[in-house]
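What follows is chain A.
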Amino acid sequence: MTRAILAILRRDLAISLRAGGGAGIGAIFFLSVVMVVPFAIGPDQKLLSQIGPAILWVGALLASLLGLERIFGADAEDGSLDLLLLSPLPLEIAAFSKALAHWCATGLPLVIVAPLLGLLLGVEMKGLGAVTLMLLIGTPAIAFLGLIGAALAASLPRAGLLIAVLIVPFTIPVLIFGTAATAAAITEASPFGTAFKFLCALLLFSAVIGPVAAAAALRIGRGA
Partner candidate 1 sequence: MTALHSMFVAWAYGFAAFVLCALIVWIALDYRTQRKKLAELEAHRAEKK
Partner candidate 2 sequence: MPKTPRMKFSELANPNRFMRMAWWMIPLFAALAALLLAWGLYLGFQAPAERDQGITARIMFVHVPSAWLALGIYSAMAVAALGTLVWRHPLADVAQKSSAPVGAAFALICLVTGAIWGRPTWGTYWEWDGRLTSMLVLFLIYLGIIALWRAFEEPLSAAKAVAVLTLVGFINIPIVKFSVDWWSTLHQPASVFRLDGPTMHASYLHPLLISALGFSFLAAAMIIAAMRTEVLRRRVRTLNIFAAGEAR
């Protein structure tokens, strides 16, 4: 079983890291979103540093939703999805591993880039640490929720934007508790308050419902 999971992780990571894989594209989009905001709001450093964490969260959320089409889209096109369905590895676990691989390729770079972009917005040290930690928990949750959208639109060509539209409402709790946990970490002493606990709960919840719903969507989709 673990051999199969590692095989999926290695393959998907290899594909996204190699040319045309689109691993870093999320981080570049994240940069462009964060870069655009000061132009809209104006260079007022005090204001920017105040809303900096919120901008980072919105940018990370949008960037995570971008690459979701790649999770199942390519496999549906070249026939690998049929073989995934027939493999001894349960589909739920295969979906889980594909979401994890997708998060490593697009989610993790966002977490790594976040503190640098935070500097751009003048967010102080404490804030940078808080945002990075909370994004580290929030982005996988978004990836697991996005997995459902990717599975729903697996057989549709060019469904990237559709997936994002479908999944945004379900990522709102992650955004609310993520930003609240970040703010709490900045203002209060201990960063692990109620909002943080809710954020972790959301991660565990989506890590379960994501793969299960995605597997159901794939099985049903293939049957049509």
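Regarding candidate selection, all candidates are chains of the complex that A comes from, given by their letters.
What we mean here is this: a residue touches a chain if its C-beta (ideal position, glycine included) is under 8 Å from a C-beta of that chain, and two chains touch if they have at least 3 such contacts; residues count from 1.
Model, not experiment: these values are computed from the prediction.
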{"item": "Touching candidate - 1 or 2 - for chain A as found in this complex", "value": "2"}
{"item": "Chain A residues touching candidate 2 - in the complex, by the definition given at the top", "value": "148, 152-153, 155-156, 159, 162, 165-166, 168-170, 172-173, 176-177, 180, 198, 202, 205, 209, 213, 216-217, 220-221, 223-224"}
